[in-house]
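Just one protein chain is left out here, and the rest sit where they should.
And now, subunit A:
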Amino acid sequence: MTTEALSPSASRVVEGPRGAKPKRLTISRIGVYAFLVLAALFFLMPLWVMVVTSLKGMPEIQMRNLFAWPSELTFEPWIKAWDTACTGRDCNGLKPGFWNSIKITAVGTFFSIVIAAMNGYALSFWRYKGANILFGLLLFGAFVPYQVVIYPLILGFRQVGLFGTFPAIIIVHVIFGMPILTLLFRNFFVSLPPELFKAARVDGAGFWQIFFQIMLPMSVPITIVAVILQVTGIWNDFLFGTVFAGRENMPMTVQLNNIVQTTTGVREYNVHMAATILTAAVPLAVYFISGKWFVRGIAAGAVKG
């Protein structure tokens, strides 16, 4: 066998393509960028109109320069929307609705996630008899139209005296969040190595110890996804809030609707715009802060299992 060293013939580089291919700006590429910029501007247009309108006084709005930057900047509409705008009979602005929504979202998100995590954990690790049937039924719940369930729920809550109370709206959100969240958690737990669970059992940990000490600390990513889903879902909810929450606990979305619908005298477009932006601010913020996590978690939870 010959042991010929591979001598580098670097001195004799042949002319022609070498290394990475250079990237040039072609006509088609410019076209693509132009289209993307235009599309982005088009979708930003309503937001622009909302922002500038909310910063104008009523006389200026009536001049109908929809896209123009306000000639006289005013934050009056924002203050009014938050503090003194009339929602039906009360004139306290969006403020009470904001705090109601915060309460409903926080409590609802907490309970729906805790319960869904336990469901997912039990369904994926403790393969008891009928677990698959139960899971199927739970998933089926995701496809039941709300309209079918609302009236029976109203009757049920009325029977136990919970209708129109804070617990009622929480229970509703927990129930309707359960199928999708359980699916999310189950798929996440199924993707974990089953040996982890076996090892914990050999170590003598029980149902709750394995859940709280092993599984829950590992499910931070999927919990963040669940939080995002529930926070935006519950915050944006209008239907359940109107039906179940009762006057005391009306969420922000319902109050926004009331402000916009209240017709006494002139329509205060600037206040409406400010109120709308205020209401949308929370989910928007959630998306901006957690965009990366959201995509990652959805991919991790949905593809496997």
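One rule holds in what follows: contacts are C-beta pairs under 8 Å (C-beta built on N, C-alpha and C of every residue); 3 or more make two chains touch, one makes a residue touch a chain; residues count from 1.
Throughout what follows, contacts and distances are computed from a predicted model.
Undergrad: Tell me the UniProt name of the left-out chain, picking from "Peptidoglycan glycosyltransferase RodA", "Multicomponent Na+:H+ antiporter subunit B", "ABC transporter ATP-binding protein" or "Glutamyl-tRNA(Gln) amidotransferase subunit A".
TA: Hidden chain identified via UniProt as "ABC transporter ATP-binding protein".
Undergrad: Which residue from A:200, A:226 or A:245 sits in contact with the chain not drawn here?
TA: Within the whole complex, the residue contacting the unshown chain is A:200.
Undergrad: In the full complex, which bits of subunit A touch the chain not displayed? Write them out.
TA: Spelled out for subunit A, the touching residues are 193, 195-196, 198-205, 209, 213-214, 217-218.
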